[in-house]
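Left out: one protein chain. Kept in place: all the others.
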Amino acid sequence: MGILIDENTRLLVQGLGRDGSFQASRCRAYGTNMVAGVHPRRGGTMFEDEVPIFETVADAVAATGANVGLIFVPASGAADAIIEQVDAGLPLVVCISEGVPVQDMVTTLAYIEDKPTRLLGPNCPGLIRPSTKGKIGIIPGNILSEGRVGVVSRSGTLTYEAVVQLTELGIGQSTCVGIGGDPLHGTTFVDVLEMFENDDETDAIVMIGEIGGTKEQQAAEYIKNHVTKPVVGAIVGQTAPPGKRMGHAGAIITGKAALASEKIRILEEAGVHVAESPAVIGAKMAEVLGR
Amino acid sequence: MGILIDENTRLLVQGLGRDGSFQASRCRAYGTNMVAGVHPRRGGTMFEDEVPIFETVADAVAATGANVGLIFVPASGAADAIIEQVDAGLPLVVCISEGVPVQDMVTTLAYIEDKPTRLLGPNCPGLIRPSTKGKIGIIPGNILSEGRVGVVSRSGTLTYEAVVQLTELGIGQSTCVGIGGDPLHGTTFVDVLEMFENDDETDAIVMIGEIGGTKEQQAAEYIKNHVTKPVVGAIVGQTAPPGKRMGHAGAIITGKAALASEKIRILEEAGVHVAESPAVIGAKMAEVLGR
Amino acid sequence: MNIHEYQAREILESYGVAVPRAGVASTPDEARKLAEGFGGRAVVKAQVHAGGRGKAGGVKLVSSPDEAAEAAAGMLGKNLITHQTRSEGVPVRKVMVAELTDIADELYVAITMDADAKAPMVMASSEGGMDIEEVAANTPDKIVRVAADPLIGLSPYHARDIAMKIGVPIDLVRPAATLITNLARVFQEKDASLVEINPLVVTTDGKVMALDAKIGFEDDALFRHPEIAALEDPEQNDALEQKAHDAGLAYVKLDGGRVGCMVNGAGLAMATMDITKTAGADPANFLDVGGGAAEDKIAEAFEIIVSDSDVEAILVNLFGGILRCDVAARGIVMGANNTGTQMPLVVAMRGTNAEEGLQILADAGLNVTTVGDLGEAATALTQVLSGGSN
Partner (left out) sequence: MNIHEYQAREILESYGVAVPRAGVASTPDEARKLAEGFGGRAVVKAQVHAGGRGKAGGVKLVSSPDEAAEAAAGMLGKNLITHQTRSEGVPVRKVMVAELTDIADELYVAITMDADAKAPMVMASSEGGMDIEEVAANTPDKIVRVAADPLIGLSPYHARDIAMKIGVPIDLVRPAATLITNLARVFQEKDASLVEINPLVVTTDGKVMALDAKIGFEDDALFRHPEIAALEDPEQNDALEQKAHDAGLAYVKLDGGRVGCMVNGAGLAMATMDITKTAGADPANFLDVGGGAAEDKIAEAFEIIVSDSDVEAILVNLFGGILRCDVAARGIVMGANNTGTQMPLVVAMRGTNAEEGLQILADAGLNVTTVGDLGEAATALTQVLSGGSN
């Protein structure tokens, strides 16, 4: 079964600048079926000689039946790109762009609330599913191995770290999802936990959180009440001082609930196996799985 | 059965200035159960020694179980009052205020779209239902007689004219609803026509339209497909010149569809009995009813 | 409320919309100096609240400062008569002098409020510089219509899409889209009823520019835009309409009618106008005295009707509610006394204190025919107009 993407995934990439083109190319190389690109000034041309580029998302969807959108446009235009993809009816939109103004996300999240589109991100690495060779985003495909552990994280490179640890211990992954480091984002921990819980390809879950906000608390609440599969957790930022933003717009300690220690406590209360340090996420999962 | 209000109607009136107080008093005199007033500076006092006044709509609803809101606040605050009443969960909100900025209504109508509240107005005379002695607005109670004809209109005083004609011919009314003269308003002709069609207290319908917009066309389309009860129609503004606003913000001829003659043609095509002049609305209904 | 082109140009400029360099002149000499500043070649445009200026001689291309002064002299202080003005035309007090623009393409874009979409609607076309209603009638597929979202406004991607669809060259799509987005911001932030750019031009040196601009504003929202309200030019309006507006009355002068109408309520006022037609006459005006009019306001309304030289008879149709008929009657008597008119009145009064009101009119010795309803009013009016009397 799997989550978010499958064999029928048809990828549309919006924003084919230097980084966007590089990453779109990597998605294709991993095996993802990219069916369309969107670039207002390059409509009518081809991407890598094989994928048609359109002026607008609506045109691209109409012509190619694309069903997943991936956004690499600059932050100033990212919210508009999300809305364009939502209006075009794409069921899944993944926004990689970092630095989207938070007020733009206030508007955008409210706008899409009653729309049938799921948004992942912004400021996220996207997702990857080894079993179907599906990669929507920038997670390096070579570090993954196919398997039955789902990974969900607020961070990009830290996710890679965790995946490497798992892979090195022979523990493969079902799907790996980065929900992003911004305080206002689309898909949440709870959303992904629910998908993994219902996914027959996933046996256990790694959830990597960080300081700031209360999304980990909401995840803990959900895990306690709804998740039967084992969850290994990690929270980074134990050494971060209060009031300082740690790179991610959302990673800032603004009160007790935002502290790493508080999040760890609540996750442990919810039955999550919290790794003692980010170096032992893989080891913790091996322990939990009895390997 | 009846429409919009019934024996359980509990009226809240917001905006108890000179006109609002006068009209609230008339509603009570007609027999309407007014349970609360709202006025920020008069919270804790009583209206006419019997009805408590609250500072906020939420407080008033919580304390009194009000289920219909009536708004008389000045136009500049009318949209905010509508939103306050919607947020307080009132299922029916009637806004009498005239001159509400159209951009305020753009926002307000979009805001309430997925809320469970029905809005009538703004810039409307409200509604009145003789059988339950319910009056929510400013339609003079003394001109009505109880009966089985439903009346719906964009105009205030013209509605009174039609009601007087009916009453003088011995034709009583079930409910009389003014949807208002603004181009952007809540409840439409189609909404009220649907209610009358489903109302076991209504045998026939009077619908009074005017120049401007295409709401009468939408009504005609609905009547053709869904209304089995006889409908007598009237359209005023046959002598109005194009491009000039006839008092009502919505009463302006901006193209062919806005013309009275065009609306009459389409209503007649839909099977509506259109009165030859506004002077014979009652006579037309008498003819249709075979009296 | 309407404003002049030069005022619209300034508003657009403050929103970052590209417009030609221009200035406004009240004298031929000022026009000369402005044209000098643009190197002599310029366009001189009469500033009036009406379209059709070009055909009426209100727009002149000039190729020297002297010609600019001459063109301005030919417009300033005169009345300009176009197909959109009343018959005597409207006075020209100012001209706008603008630099000439080398045009590669003329496009059209406008924003209005759309009652069905319940949101601002952008209408755009590749056919700029023409009468857009003709374009809409003859080649409707050349009009692009996109509604803004009521809550988040016009999305940039929509603006880009519109620019592409009306044929903006691909390299200019971005500035054109920004311009369209800014027009939508003007519309929304200033409570406009219309923002119309005709033509929107692509210049030969690769710019997108609003060559002519028309902006109208919602009267109901002027209270929150004092800077806009201050732009009003009462002289451009019909004198009677302006007087009624100042008195807070909804009044519209109708050409060629001879029956003055005085009614409370817009719908009933239109019905009353229609009734005069069935009586074989044309209404001279729309007039709604409103809900709670006091005696002196009624008197003023009456005087405005009487001072219309086309009017031969007056049809009064009042439905007492908040308005009390006795108060209205006293206002009519006051107005009649002030003007000394002996014009015949056909009067229907119903509702609050109607009998008292009719008695007051009768006691005042006015030339009144009292009727009971709209049908009787039509009959009575026919009699009155055919020379019959009560």
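Letters are used for the chains, namely A, B and C, taken in the order the chains are written, and counting of residues starts over at 1 for each.
In this text, a residue touches a chain if its C-beta (ideal position, glycine included) is under 8 Å from a C-beta of that chain, and two chains touch if they have at least 3 such contacts.
Only a predicted model underlies this, so the values are computations on that prediction, with no experimental measurement involved.
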{"item": "Interface partners of the hidden chain - shown chains only, full complex considered", "value": "A, B, C"}
{"item": "Candidate in contact with the missing chain, chosen from A:Ile211, A:Val272 or A:Met285", "value": "A:Ile211"}
{"item": "Contact with the hidden chain (one of A:Glu55, A:Glu84 or A:Glu161)", "value": "A:Glu161"}
{"item": "Option touching the unshown chain, where A:Gly43, A:Gly89, A:Pro140 or A:Gly172 are the choices", "value": "A:Pro140"}
{"item": "Touch criterion as defined above, residue of A:Arg41, A:Lys115, A:His226 or A:Arg245 at the omitted chain", "value": "A:Arg245"}
{"item": "Missing-partner contacts on subunit B, residue numbers", "value": "40-41, 55-58, 77, 80-81, 83-84, 87, 107, 110-111"}
{"item": "Hidden partner interface residues of subunit A, rising order", "value": "19, 22-23, 75-76, 99-107, 109-111, 138, 140, 143, 153-161, 164-165, 168, 181, 183-184, 208, 210-211, 213-215, 234, 236-241, 244-251, 255, 276-280"}
{"item": "Contacts of subunit C with the absent chain, listed as residue ranges", "value": "151-152"}
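The rule we apply is simple: only the chains that are shown with their structure count from here on.
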{"item": "Category of the chain touch graph - line, ring, star, complete, other", "value": "line"}
{"item": "Remotest chain, subunit C as reference, centres from CA atoms", "value": "A"}
{"item": "Gap in Å, rounded to a whole number, between the CA centres of subunit C and subunit A", "value": "55"}
{"item": "CA centroid of subunit A to CA centroid of subunit B, Å", "value": "50"}
{"item": "Interchain centroid distance [CA atoms averaged], subunit B/subunit C, Å", "value": "28"}
{"item": "Residue list for subunit B, restricted to those that touch at least two other chains", "value": "none"}
{"item": "Shared-contact residues (touching 2 or more other chains) in subunit C", "value": "149, 151"}
